[in-house]
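Left out: one protein chain. Kept in place: all the others.
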Amino acid sequence: MGEAGRENPVANPTGPLTEALAAALTVGRNLKTGTVADYIPQLARVNPDNFALAACTVEGHQGSVGDDAVEFTMQSLSKPFVYARALELKGVEAVHQRVGVEPTGDPFDSIIRLDAAKRPHNPMINAGALAVTSLLIDEGATDPTHRSAAMVDLFSAFAGRSLSGIDESVYQSERATGHRNRAIAHLLNNFQVLAAPVEDTLDLYFQQCSVRVTAPDLAVMAATLAAGGWNPVTGRRVLESHRVPPVLTLMFICGLYDDSGRFALEVGLPAKSGVSGGILAVVPGRMGLAAYAPRLDAHGNSVRGLAALRHLSTTLGLHTFACAAPAQGG
Amino acid sequence: MGEAGRENPVANPTGPLTEALAAALTVGRNLKTGTVADYIPQLARVNPDNFALAACTVEGHQGSVGDDAVEFTMQSLSKPFVYARALELKGVEAVHQRVGVEPTGDPFDSIIRLDAAKRPHNPMINAGALAVTSLLIDEGATDPTHRSAAMVDLFSAFAGRSLSGIDESVYQSERATGHRNRAIAHLLNNFQVLAAPVEDTLDLYFQQCSVRVTAPDLAVMAATLAAGGWNPVTGRRVLESHRVPPVLTLMFICGLYDDSGRFALEVGLPAKSGVSGGILAVVPGRMGLAAYAPRLDAHGNSVRGLAALRHLSTTLGLHTFACAAPAQGG
Amino acid sequence: MGEAGRENPVANPTGPLTEALAAALTVGRNLKTGTVADYIPQLARVNPDNFALAACTVEGHQGSVGDDAVEFTMQSLSKPFVYARALELKGVEAVHQRVGVEPTGDPFDSIIRLDAAKRPHNPMINAGALAVTSLLIDEGATDPTHRSAAMVDLFSAFAGRSLSGIDESVYQSERATGHRNRAIAHLLNNFQVLAAPVEDTLDLYFQQCSVRVTAPDLAVMAATLAAGGWNPVTGRRVLESHRVPPVLTLMFICGLYDDSGRFALEVGLPAKSGVSGGILAVVPGRMGLAAYAPRLDAHGNSVRGLAALRHLSTTLGLHTFACAAPAQGG
Partner (left out) sequence: MGEAGRENPVANPTGPLTEALAAALTVGRNLKTGTVADYIPQLARVNPDNFALAACTVEGHQGSVGDDAVEFTMQSLSKPFVYARALELKGVEAVHQRVGVEPTGDPFDSIIRLDAAKRPHNPMINAGALAVTSLLIDEGATDPTHRSAAMVDLFSAFAGRSLSGIDESVYQSERATGHRNRAIAHLLNNFQVLAAPVEDTLDLYFQQCSVRVTAPDLAVMAATLAAGGWNPVTGRRVLESHRVPPVLTLMFICGLYDDSGRFALEVGLPAKSGVSGGILAVVPGRMGLAAYAPRLDAHGNSVRGLAALRHLSTTLGLHTFACAAPAQGG
């Protein structure tokens, strides 16, 4: 058991954890606000009422409620895993020559800017993610098909099952309309930030955004981070344990766009959201959590997903800095 | 004991912890770079080679090495404690009507800006701290002397001893030359962000910055946060435990100016620095750490202090997200 | 007569010019949009339908229509004249050590920023005007009463009559509520931009903003600039002729806040507006124009005033760069 005196709510996966997920689902269902992302038709076409919650403990116990079989695309949920992979392939120095580690609260989509060292501010924003993705390209596999297959394999290893792959329609649509990402990639190229050609980088980036997952997949992916890089379902090491802290740190400080601070304050977990409506959150040493509900708030985060995670954090006592109270503190 | 298999390095305070502090002192002493803050003569006059490290566990064991009797002024180290006090007095909603929770990487001192809601971005930057300090003023004590005495009492409660009080010379000097803070306060006043008159707010702010502490004092203050609001030396509750997580969260994401992300990544602890050369760091549930060395880097953080804390975090395994690896993760 | 072949519409002041003013008044009267400035009660209390237009040729012929006897306060209309005076007193180098000459499109009032040299961007924005006003203070007159009297005298010399002086109520109200200007002044003080103490500078600035004028006064003031520094009504030199070009240049590029470019494009005249609803425009070598109508657009410029000046420029062919077409250009 964990620290003395703390109840472990996930010891029996069919018990309190599923109850907690069900309660959070009820809380989230009351929320009808938010707008489904519509910058590509494929995202807009989704059922806006889709709602799923899932959890996976570091012991490998899984639970899920709601539309847990519905697949959606990773979008920005891919960023922490690609960053983790780049750290493993290249090391922290090489990665952070190309991308910073500081948050940036910029909400304005009409601005593209780099930090004082002419790098993207961090790997959790599009500019930084493009820089990171470019590092995965020179793996010796010059064939783009290998690259996308390797990307699906990477996510599958975290998810603990062979994922169904890339949503071709979403990928092609992102590719055709991703003008802002294309703009960013060329600016990065201007400053020699990319480790690979612009078009190769964009292609792989759009592919990583288009990989299909379910909420339970995300929960296992998060649990693998929670377990220090071991996939608790497959029992295989997916990531060296010393690569986990930087990933979780950057998720904690910049994982939810310009609402990251509020989420850190209120929910207190390393997390990442995507415009498809997914959010994953990591409870280090304990479990991974995932939510999926496509209606987004003004920051681009799932309205119901946020509410559900806030409810879970509060009721299960998951805040990273809530463990501050020692046993003797009566 | 904590999690299975982890050695607790602080069980014997005179043992491994003091050794670790001594080793970190050696590491830091090699660093000769950085510049003592000189915007007021009182800060510039300090011995640049001063260097102290201190720790206090949540069980109340203390250790310190180096110039641990040297007093210096709190400066920005005061911000988390005043924020904590404001949360307790007014509640989280009232406080965050006046100040945001998002980081801002702005390094430029020729810009003063507020967030989209026309609030300072967070309580760890000067603008936000002024807003927070203004909330301590309408405590019924209309007498400014009471206010500054209450401020010293607040810090004393955290430090576990009666602090020697305000450095009049520093206070008067800050007051006479704090033009940028004065500018910020008037801009805040323009947007009705302050809960008290500009001059009262500035006075109390300059006073809180001028309270004298030692490195061991800071360590106990940090340990009080680490212990969830209980002072482990006096055994008295100083802060309600549910006020601790927001304080630690904001320290984690914005405690070291525009170097906060790098510190979070590398050291991984909620921390706060001040231009006097102090840094305090909180290891939740375990201990408080403090460093004091007046030479600052370009971000305004103590060069030796950072190095020492990095060394301590690495050797003692203190990174917040390093606890991600569960026992079964061989 | 002017250039060969150009008709001078103002040769007979009671003729075409007054007709043009009357026509422009009719055009402007149709506009009912805009909002009276209300940041101080004294400005909000004005009749929103007030509307006056006035002109004064460099030969001293004057004309006016509408509410031409109504007095209003100078506000930002004071800026070019105080800048002109500072140039005369200190020279262009000394003035522009403290204030830049580049436009800044910043519309956000929640930001205060300086240029790369830590000076305000130009003398037509509040920050720059404060820097400029500070230069008028060390004239040897240590008595603040002298300073404000000298300011009224300066404007009177431009206006060609003894102005009625400072609106005490507006001045006191600006002084009590000018928090943003106070913030700017302290930031300037922080960077040693001010040539005089903060409070003295603010007082004189608020006084210059509170001097009462009529639309015909403004027209004569503008005509004095149009005539190269000679007041065409009094026949007295008010400004050395070589000080006029920089004043007109900065009015042209930054005289109407973040709508300066559009005004320059469409109306094509050096001009300055104020939140009281006044606008003055200079037709170099020909005449001064003035409009007064208190309802402001989103940029802070008089809605009717802009429309009237646009109409006058078009019908009278006043655009600075419209004189590009030479006679032989059939």
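Chains here go by letter, A, B and C, matching the order in which they are written, and residues are numbered from 1 within each.
The definition used in the following text is that a contact is a pair of C-beta atoms (placed from the backbone, for glycine too) under 8 Å apart; a residue touches a chain by one contact, two chains touch by 3 or more.
Note that the coordinates shown come from a computational prediction; the quantities given were computed from them, not determined experimentally.
Across the whole complex, the hidden chain's contacts among the shown chains comprise A, C.
Of the candidate positions C:Gln62, C:Asn122 or C:Ser148, contact with the unshown chain belongs to C:Asn122. Of the candidate positions C:Gly15, C:Gly91, C:Pro197 or C:Pro245, contact with the hidden chain is made by C:Pro245. Considering A:Arg29, A:Arg182, A:Arg237 or A:Arg310, the position touching the chain not shown turns out to be A:Arg182 (whole complex). By the touch criterion stated above, the residues of chain A touching the omitted chain are 108, 110-115, 118, 179-180, 182-187, 189-191. Taking the whole complex into account, chain C touches the unshown chain at residues 1-4, 58-59, 100-105, 107, 115-116, 121-122, 225-230, 237, 241, 244-246, 248-250, 252-254, 258-262, 264-265, 268, 270, 282, 284-285, 319-326, 328-329.
The rule is simple: only the chains that are shown with their structure count from here on.
Arrangement of the chains shown, judged by which pairs touch: a linear chain-to-chain path with two open ends. Distance between chain centres (mean CA atoms), chain B to chain C: 49 Å. Distance between chain A and chain C, defined via averaged C-alpha coordinates, is recorded as 55 Å.
The distance from the centre of chain A to the centre of chain B, with each centre set as the mean of the Cα atoms, comes to 31 Å.
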